[in-house]
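Worksheet for the structure shown next.
Removed: one protein chain of the complex. Kept in place: all other protein chains.
Every chain is named by a letter (A and B) in the order it is written, and numbering of its residues begins at 1.
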Amino acid sequence: MGYFELIIACIFVNNILLAQFLGNCPFLGTSKKMETAVGMGMAVIFVLVLAGTITWVIYTFILVKFGLVYLRTIAFIVVIASLVQFVEMFLKKSIPALYAGLGIFLPLITTNCAVMGVCVLNIDKEFTFLQALVASFFYAVGFALALILFAGLRERILLARVPKPLQDTSIALITAGMISLAFFAFQGMV
Amino acid sequence: MNDMVKMVVVLTVLSSVAGGVLAAVNKGTASQIEAQQLTFVKGPAIMSILEGSTNNPIEDRFKIADGDAETSFFVGVFDGKATTIAFEEFGKGFGGDIGVMVGVNVNEDKLVGVAVTVHTETPGLGANAKDKPDLVSQFKGLSVKESVSVTKDGGQINAISGATITSRAVCVAVDKALKSYQKIKPQLQQEIQQFGK
Partner (left out) sequence: MPKTLVQEFTKGLWEELPPFRLVLGLCPVLGVTTSMENGLGMGIATTFVLFGSNFLVSLLRSIIPQKVRIACFIIIIASFVTIVELLMQAYTYPLYLKLGVFIPLIVVNCIVLGRAEAFAYKNKVLYSMADGLGIGIGYTLALGALGAVRELLGNGSVTVWGDLSYNLSSAFPSFQPFSFMVQAPGAFICLGLMLCFINAIGD
């Protein structure tokens, strides 16, 4: 598979939120306002690129080498959790402007299964280092894209009159289904 | 200071206990997992090649190391005699490695069958190597001394139309398998005797 196909597949065809269902908690949680959606999207791109490549290196050069593949889950989650902590501390000290924007979203990322999911997918699909790097970045871009599109729609829903049982999460899920349907058209392209 | 020590101790003890328990569980389930993977991933291919054998080829297996790589050989018993072995080789296809299970009759030095185990080829084109018998059925009955290739390369195998690279990869895998079979044949004949009564 060439890199162009890989990019299209990551953003559209296998969109991490709408086709693979990973990272739905922040998808519903941070999409009520455009501002938070953009912040979350950027934070995920930032962390996912780091996490995707670091876990790939750890898996290939430590876990496989010493026959500890069964420790994958525990190793990845520890790496992601400490990475998030580290990034948070680093941003706070060195780039306060960026921290002001992304800071509050960082702790949420530890339990964002999109991050863990992409790290595991990179391994399952047997990507090379470069492919893992590209895939991590563009999966995250796909995440941000879907999140921002969805936030735009949700801001509109706030103005509409929705029947009581359908309010909030329920109508949000149905709307997500509609976007997913739009992305579904990409199926089979790659 | 006391807190700090406690934190470090708790985390260390917890991690090492977790590591120990997981290592134990991993060890306890390893052979069962291997058997399951063989049954569900390679099982269908092995069964299609060794069809009609009276034993369970997935249980009757042995390993031979060649350099770094270790290959599993599955034994088929026919009419009470262990005559046939199946093993896997790989060839580079259009979308990645293609796994090919190759069955050889040790007494007659003939190919009894070939089946694709894993592939990432295009559905409808290269994937037909696994889904349709057109390609793999052509290998049956060939002698192990022949070198196998597609007609385009001057060989005897008709490629699947629209999937030359895939067909070529399958041929390469079979060819590799036959070459390594000839190399280790004496060893195989010895190992195979423990099966079949």
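Criterion: a contact is a pair of C-beta atoms (placed from the backbone, for glycine too) under 8 Å apart; a residue touches a chain by one contact, two chains touch by 3 or more.
The structure displayed is predicted, hence computed values, not measured ones.
K.L.:
Thinking of the complex as a whole, which visible chains are touched by the chain that is not shown?
P.N.:
Computed over the complete complex, the missing chain touches A, B.
K.L.:
In the whole complex, not just what's shown, which of A:120, A:133 or A:149 touches the removed chain?
P.N.:
The missing chain is touched by A:120.
K.L.:
Which one, A:6, A:43, A:71 or A:102, makes contact with the chain that was left out?
P.N.:
In the full complex, the listed residue that touches the missing chain is A:71.
K.L.:
What residue numbers in chain B mark contact with the hidden partner chain?
P.N.:
Residues of chain B in contact with the hidden chain: 3, 6-7, 10-11, 14-15, 18, 21-22, 25-26, 29, 32-33, 36-37, 39-40.
K.L.:
List every residue of chain A that touches the chain not included in the displayed model.
P.N.:
18-25, 28, 70-74, 76-78, 81, 110-113, 115-117, 120-121, 124, 164-167, 169-174, 176-178, 180-181, 183-184
Operating definition for what follows: only the chains that are shown with their structure count from here on.
K.L.:
What part of chain A is in contact with chain B in the complex they form?
P.N.:
Touching chain B from chain A are residues 1, 70-71, 74, 126.
K.L.:
Per the contact definition, I'd like the list of chain B residues that touch chain A in the complex.
P.N.:
Answer in residue numbers: 18-19, 22, 26, 95-96.
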